[in-house]
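One protein chain is absent from this view; the other protein chains keep their places.
By letter and in written order, the chains are A, B, C and D; residue numbering begins at 1 in each of them.
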Amino acid sequence: MITLTSAEWQALTLTLKVAATALAVALPVAVFAGYALARWRFPGHGLVNGVIHMPLVLPPVVTGYVLLILFGRSGPVGSFLESTFGLTFAFRWTGAALAAGIMAFPLMVRPIRLAIEAVDPKLEEAAATLGLHRSIVLAIVTLPLALPGILAAGILGFAKAMGEFGATITFVSNIPGETRTLALAVYTAAQTPDGEVAAFRLTIISVVVAFGALIASEAVARRLARRIGGAA
Amino acid sequence: MITLTSAEWQALTLTLKVAATALAVALPVAVFAGYALARWRFPGHGLVNGVIHMPLVLPPVVTGYVLLILFGRSGPVGSFLESTFGLTFAFRWTGAALAAGIMAFPLMVRPIRLAIEAVDPKLEEAAATLGLHRSIVLAIVTLPLALPGILAAGILGFAKAMGEFGATITFVSNIPGETRTLALAVYTAAQTPDGEVAAFRLTIISVVVAFGALIASEAVARRLARRIGGAA
Amino acid sequence: AERLTIFAAASLKDALEAAGKAYARETGTEVVYSFAGTASIARQVEAGAPADLFFSADELWMDHVRHAGAVVPETIITVATNTLVVVAPKTNPEPLELTTEGFLSRLGDRRLAVADTETIPAGRYAKAALSDLNLYEDLAGRLAPMENVRIALATVARGETPLGIVYASDAIAEKDVAVVAEIPEDSHPAIVYPAAVTTIARQGAKEFLAFLKTPQAREAFRAAGLRPVD
Amino acid sequence: MIEVDIEGSAGDLPIKANFRSDAGVTALFGHSGAGKSTITKMIAGLLRPERGRIAINGETLFDSGEGIDLPARRRRIGHVFQEARLFPHLTVRANLAFARWAGRTIDKTRFKEVVELLGIQSLLSRRPGTLSGGERQRVAIGRALLSSPRALVMDEPLASLDQGRKSEILPFLDRLCHEAKIPILYVSHALEEVARLADTLVVISKGETVACGSTADIMTRLDLGVATGRHEAGSVLIGRVTGTDSRWSLSTIGVEGYELQVPVTGIEPGTEVRLRVRARDVSLAVGEVSGLSIRNRLPVMVEAITSETGPYAEILCRIGEQPLRVRLTRASVEELGLAPGGEALALIKTIAIDRREIIGSGNV
Partner (left out) sequence: MIEVDIEGSAGDLPIKANFRSDAGVTALFGHSGAGKSTITKMIAGLLRPERGRIAINGETLFDSGEGIDLPARRRRIGHVFQEARLFPHLTVRANLAFARWAGRTIDKTRFKEVVELLGIQSLLSRRPGTLSGGERQRVAIGRALLSSPRALVMDEPLASLDQGRKSEILPFLDRLCHEAKIPILYVSHALEEVARLADTLVVISKGETVACGSTADIMTRLDLGVATGRHEAGSVLIGRVTGTDSRWSLSTIGVEGYELQVPVTGIEPGTEVRLRVRARDVSLAVGEVSGLSIRNRLPVMVEAITSETGPYAEILCRIGEQPLRVRLTRASVEELGLAPGGEALALIKTIAIDRREIIGSGNV
């Protein structure tokens, strides 16, 4: 076992906080977006779909820059949130979570949408004939059946949130203890001449955490599959 | 309409070449990996799954360095490929495609795996009772039914390949006409005082291309859905 | 040669492109560039990138590359120098006193934008200067180390941070900022841009380095806010 | 009461359904692909007719003229689908509990009763994926019953159940329908089932209702042979229980002043019952008959004789006011010298009138 330095600990706990927050906020929104894209036909469907994919297409630095303009303290959204809710993103770990969440968003919406599209509408019909409101059908039939997709989205999103670099450093900079996640710490080390060993250690920490999350998610997925599958 | 400068044209065509190549090579591999993860139980299942997710977890710059070390001209894989097949990645558009493909890989494997897991094994059983070999069942039953997932994977992968920045600039640098894709060109422009307009133009070009790809993929997806869905 | 490939730090983009154009007009040799962060460029050159010339933004990376045997040591020259300035949004152009109080009263509860103090040369120089001026200890917790100088500059220009430390060359380019203080040149190691011919360079690379000493090239550097050296 | 008068389409097939039925079970009967499931889905609100009107127990569910179109969940029509449609991620218990919760009104005792009736106690903690075909169907029936629907639509619910189970479920549906006043729309290919249950019979052919009326009437209409299937054709006699013979476990039923014995007990004397008599189960005799195990002998008037090509002849007789269909070989018709207007003795095997063919009794 390697023993972690305090800077490494700091980066690790910060990363977990940032990734978990990003996931906790973005996943429900992604479920909503995935559902809307899968089941609703509305004007601007294509536009919404396109906007969701943007963080994937643009270089992360650009996304970070756009976030800076919008969510910075003097940005339109940022100043509103700050004055109304006292919520600050600029140069805070919350901003890192925001960046991570936005970068992870398209990766989450896709599998969720796919899984919801795969839910047989006939089952939803059957639930409707029992006299159930759409929201209950959604909660008890549609979403549970789409759970494997939501789980896949969760793990993709968590991995991306852990690894997010470009948008984060651009938006909230690289402040130790506040915004220097593992990914930024690895970068910092790698950009330093002779920083290879430090970079390697940090990389290993990231990898171990990600593997842990992955294994946990696989175990959950296997349970889900067993529940639904049944006999051959 | 805006008319593109020759540098913009160059970046655009290069981006399309890189993204298309990355997709053409990585998608079949992702289909294979998705199938293997969905349907096979083998020792090292978790490890393979973990390795596939690595490019997502690590900061792209690190992935780029790893590629540089492995696939560089003096790297073990790079020198082997060059001497054996005359295939060079270092500082070539092929390297940009490699980086894009590897970064897009985890995004593609997930939806494919999800879609393959959702294919009812009872249909594959039914095909087997007709006397068909597994590979034919795969080609005519399993994969066509997983097509919505493969398509989703394709569009996610293409978008990511278009936007890939960190690993690309680290691995193959930022050479106009060879490795300066739209994402890198946007970055380069943003580095220049008064580069905002140029960066903005390039961003718009990226966005337009990505929207086009997205709309095309949605149209295909709708056709697929209509084929399979049928009546309520 | 027909064509020269230059791997250079992103901050040299304007100067080198202008110089390259002049060189091409004169010699007919086309010059192409790959711009990125110095660290990336340095590692790539070390890995055998097809570069004829390597332009670093600091001596540290040039040393690294020289140790790796990727450049010809005898060809290393300094092509330009630069200075640091403190900038503020144009709306707030009063001069700044380089003291803890001076900084803190201007910052309020906000941060001081700098380039990354560990990875980016501009950030390392800023850190050295602040230490030398006995300001670092008080300001360390108030820094916003950005991915590169241009983003640090942009945050100031947009009023996101009330102050930033950037290169004088960058400050010239941005209309929305005002220089509110100049950092004494002796407070940090000299900001130099060393260049060298790589060990795999083609014919004609040395000639380009020589060309940079011509008045034409020096003018290009000056226009970009850099100070050419003799 | 179910009132349906709609037009629409199922793919290329135009649908034109027009029927009304009073309280009780209404059977939809027709060939595969005739449009039965489509019509039930329109009634349940899962497909939209192009125009027309649907009402149940006087409440309008759909009316294109008035722009009424209640969504499925507000129609509260319990639907047993042809393909079960159980929720695969929930246990059988959860499937049922979910339905019960949706219905709100069903208490524990009733829940247990339904579960026992359907014989699914031992399946409660299983998931639908592991159930056998028939088990799945039974759970689906349970789910619909427990949602305390205002009407039930059952699309071939008993197709893959064995006789034994069927004859337990059918009387329950019958009671449900008449006691709880829940109209049932019942789709089936099996005329036996239909006759046993249905008060009203609707015959569908090529998307259209070609006949609609009381089961007794439709069953005796010779011209519907093709749609209903020859083998199952018959009549329904309406009578009243006059006595019970507990020694032989038989009841006597008075039909138009004559008496018939049926192998059933426990029906309150005075109760009105309907007896389904299949045309092929009736023999005719002319003159005296003795020494025969056939105990039910009713004098009838021959009304019409339809000779088909092939060996068969259909004879429409009357017992008093009520029609009775009889099916014989042409050879027998000739041998007995039967002709319209003639008289004969209808012999009905006591045993041919099964429990399942006596309708309208509370306690069969």
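Methods note: a residue touches a chain if its C-beta (ideal position, glycine included) is under 8 Å from a C-beta of that chain, and two chains touch if they have at least 3 such contacts.
Quick caveat, the model's predicted, so the values are computed rather than measured.
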item	value
From B:90, B:127 or B:207, residue that would touch the chain that is not displayed	B:127
Sole contact to the chain not displayed, among D:83, D:116 or D:343	D:83
Given D:67, D:257 or D:310, the one touching the chain that is not displayed	D:310
Absent chain, residues of chain D that touch it	11, 30-33, 36-38, 82-83, 126, 130, 132-135, 137-138, 155-156, 159-165, 189, 191, 226, 229-232, 245, 248-250, 261, 263-265, 280-281, 283-295, 309-312, 327-336, 347, 349-352, 354, 356
Touch residues of chain B, complete complex, unshown partner	122-123, 125-134, 136, 140-141, 144-145, 147, 227-231
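The definition used in the following text is that only the chains that are shown with their structure count from here on.
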item	value
Mean-CA-position distance for chain C and chain A (Å)	35
For chain C, residues contacting two or more additional chains	40
Chain B residues counted as touching two or more neighbouring chains	61, 65, 190, 232
